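The complex appears here without one of its protein chains, the remainder shown in place.
And now, chain A:
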């Protein structure tokens, strides 16, 4: 059939040129309208996917690092906390001992001062009672003596006594 077209009839060279130009123009228009944007978009997408994968890997390693760091910090904090508790316990123990010691000292101080006071009071009371006994015995003695006196003497004595009372008042 091709040979027939070549040999027997005209070859439509115009058609050939038209087809070539039409195809090239079509290719150019497709490039302009669709090819460039679509390949750019596909490239962008594949780039984005690659980036996402990379960043996912990055963030995973970062997360693992953070977890490890947190674990280390947690351990450290736990140690610190137990250290603080131990110190506090020791401090408390010391303070308790101190307080007890203080209290004991104070108590013994109080006790000794109280004993001293008691002793002093006792001494005072003894001295007082001794004085009272002396005066009482004198009074008693004077009373006994006054019974053996006569009336005048007695009167005088009473008077003097009353006078003494008045002076005393």
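Some points to look at:
Criterion: a residue touches a chain if its C-beta (ideal position, glycine included) is under 8 Å from a C-beta of that chain, and two chains touch if they have at least 3 such contacts; residues count from 1.
Everything that follows uses one rule, which is that contacts and distances are computed from a predicted model.
The subunit not displayed here is recorded in UniProt as "ATP synthase subunit a", chosen from "Serine/threonine protein kinase", "Quinol oxidase subunit 3", "Monosaccharide ABC transporter membrane protein, CUT2 family" or "ATP synthase subunit a". In the complete complex, the hidden chain is touched by one of A:20, A:50, A:103 or A:140, namely A:20. As for the chain not pictured, it touches chain A at residues 1-2, 5, 9-20, 22-23, 25-27, 29-31, 33-35, 37-39, 41-42, 44-45, 48.
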